[in-house]
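For this depiction, one protein chain was excluded, whereas all remaining protein chains were kept in their positions.
Take a look at chain A:
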């Protein structure tokens, strides 16, 4: 019975951004995300006061999904970042920090929202067109014929997640595994558009990271007893597979809306079992070697099949159905009656495997686009973090395959972009303003707020009290350790820029990031040889970063545009 209740009136607040409460909550969120950012970011331990699961992380996806945000403005901010992360996996913290910084910086200016939003939009389109242009000085082409750049990309992602607790050697190992797993999902002879396979991540907790491995095909976990019972198959040719999506337990399926009256003495169970055994006979006569069932197989049928040297595995679960269909080339069977001969598939071979304490039944495919990544880590929380990181890396590789470019990481893209925007707004403001009613002063103010927001994202890479500098030629980022003597002999103190592309031996001018500089033209068009020679580059995914940039600015614009908040208190 439904209950009617009078609705409580809503709470309506004007100019929400100016209130102290919103400001403090925003700055708290900013502190949380800023402190997590980068390879030296601090970890957050999230746990429920009532006990249960503890999560140690520095990733935005894990962080934001565990945080309980109540204020509607913050909710807008966090959901928009979560949505970004769920579609691009990467650059969540970057987006969050940029958005918070932008809101904070712009608020200080006190310009009207109309002007701010209009100019922010102009600056954003300036950034995007630059990052997509041929002359862009902070992106490099990804060469799929060598693993060098791809490995750099994966390694950058792994190192930026300190909660995975990997040593340098382990990082190298896992990066290589991820890349292998990704390459295994690409079909060998693809024409036209490629349909990528899938990498399944199989958990192995409590093992050394170095024990992680990649195997082509699918691993089905089983108990040792079950595995012992399976008879070894000796066959030189491929094995014939039947995959059932319907239950083989002997349940009587849907009988319709009317009633079914069963006379005394009639046993439907027997009737169904007869039917199942008939099915078994058909499978035998069709020379099937392996029967897989998503749901439950009736023990009698199982035994019957085993007697005829057919391996029967049930309770596969719905998640494995799609990869299994893809790998074996079967058509999931939904009938207990006659089976169409073309719905059978095949695998190359099967074997049993033991990893750590777990036993697996391993299906080896004829042609691999499905692979299993056995991922080990010492404890649960570190494993969870590593798994998320691996998924991110695999996704980033897929995105890079679609758009084969990478951005220079380690903060160099941001400082370079900021230098470009400063230069552009300073030297050519007319092209940006064009037909708008905004003045040049307004543009300068907003551009400064925008650039300093970008630069403070980079500033949050440094957590140990060091200083951040930028050079006046490339506009890259250079960090210097804390309490180093403040002398002008920069080339000795600085070794490499943030992304690792340039070293300090070149004749460069440096200045502190926070100090005021003259706008300069950052060198565009990367030299090819520079990219080839650099051994250990830090790279970011172009697609994810571009989207992150757009989402951050769009969300900031949205929040700055709010004039009222109406809270429904029901």
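Going forward, a contact is a pair of C-beta atoms (placed from the backbone, for glycine too) under 8 Å apart; a residue touches a chain by one contact, two chains touch by 3 or more; residues count from 1.
We take it that contacts and distances are computed from a predicted model.
Asks: Choose one: "Defective in cullin neddylation protein", "UTP4 small subunit processome component", "dolichyl-diphosphooligosaccharide--protein glycotransferase" or "BBSome complex assembly protein BBS10". The correct choice is the protein name in UniProt for the chain not shown.
Replies: Answer from the record: the omitted chain is "BBSome complex assembly protein BBS10".
Asks: Taking the full complex into account, find the residue in A:24, A:48 or A:114 that is in contact with the omitted chain.
Replies: A:114
Asks: Could I get the residues of chain A that touch the absent chain, sorted low to high?
Replies: 7-10, 12, 14, 16, 72-73, 75-76, 79-80, 83-88, 112-114, 117-118, 120-121, 245-246, 253-263, 266-268, 270-271, 274-275, 331-338, 340, 342-343, 547, 550-551, 554-555, 557-558, 561-570
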